[in-house]
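The structure that follows is given in the form of structure tokens.
Only a single protein chain was left out; the remaining protein chains are all shown in position.
What follows is subunit A.
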């Protein structure tokens, strides 16, 4: 077990990962793990490679070296289309809804890999985000930032994934909605879904998560419980603005 892992047989295991885009290497030797039911946050300065970790898990980067395991199966270098079958869902920061499709069609696409539309799961998403039921026939692109983010999460929850990966879920939200968004993520995690989240709003994210990673220049810098990271003088000064 490396210094940056808490277990070697968790849900998601990233080991000594090198990855990037084309010839450009972004991540060097990154270790990371998410255990069953855990809520893990990745923080760090801009350009640290936070999003690249998630994209790499979903096969959207150029894989170079190392391992990514999900439930013990090696998935590094897999085709993005196949990852969702394993029980992982991913909400990218941008372009995370089908704007020209209706709200309901977006949710249907979330369950594309199933043979038929899972009405009970759509209802479950509606129960979690009632505004989506009200807007079910509306074109998704016409909704507000907060509603779009809910739809993006709802789409990702359609297959009831074991691990939900969220890239900057609070980005672009009005300040009063940010708190609400974090509350929703808490509830998703409490219901048993593991969460891996990248957040710019580092303090709030660390307050709420079980564990956090600080990534700098594409490398692991710190790993500890959210509380411990918030309490660490060095981390506070370097990454949390004092």
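Rule of thumb we're sticking to: contacts are C-beta pairs under 8 Å (C-beta built on N, C-alpha and C of every residue); 3 or more make two chains touch, one makes a residue touch a chain; residues count from 1.
Going forward, contacts and distances are computed from a predicted model.
Considering only "Branched-chain amino acid ABC transporter permease", "N-acetyltransferase", "Universal stress protein UspA" or "Inner-membrane translocator", the record for the omitted chain gives "Branched-chain amino acid ABC transporter permease", by its UniProt protein name. Annotation: of A:58, A:182 or A:239, A:58 touches the absent chain (contact as defined above).
Between the chain not shown and the residues A:11, A:27, A:40 or A:97, the one that touches is A:97. Touching the missing chain, out of A:113, A:174 or A:191, is residue A:113. Screening A:53, A:68 or A:83 for touch with the missing chain picks out A:83. Where subunit A meets the missing chain, the touching residues are 58, 60, 80-85, 90, 92, 95-101, 105, 108-110, 112-113, 139, 155.
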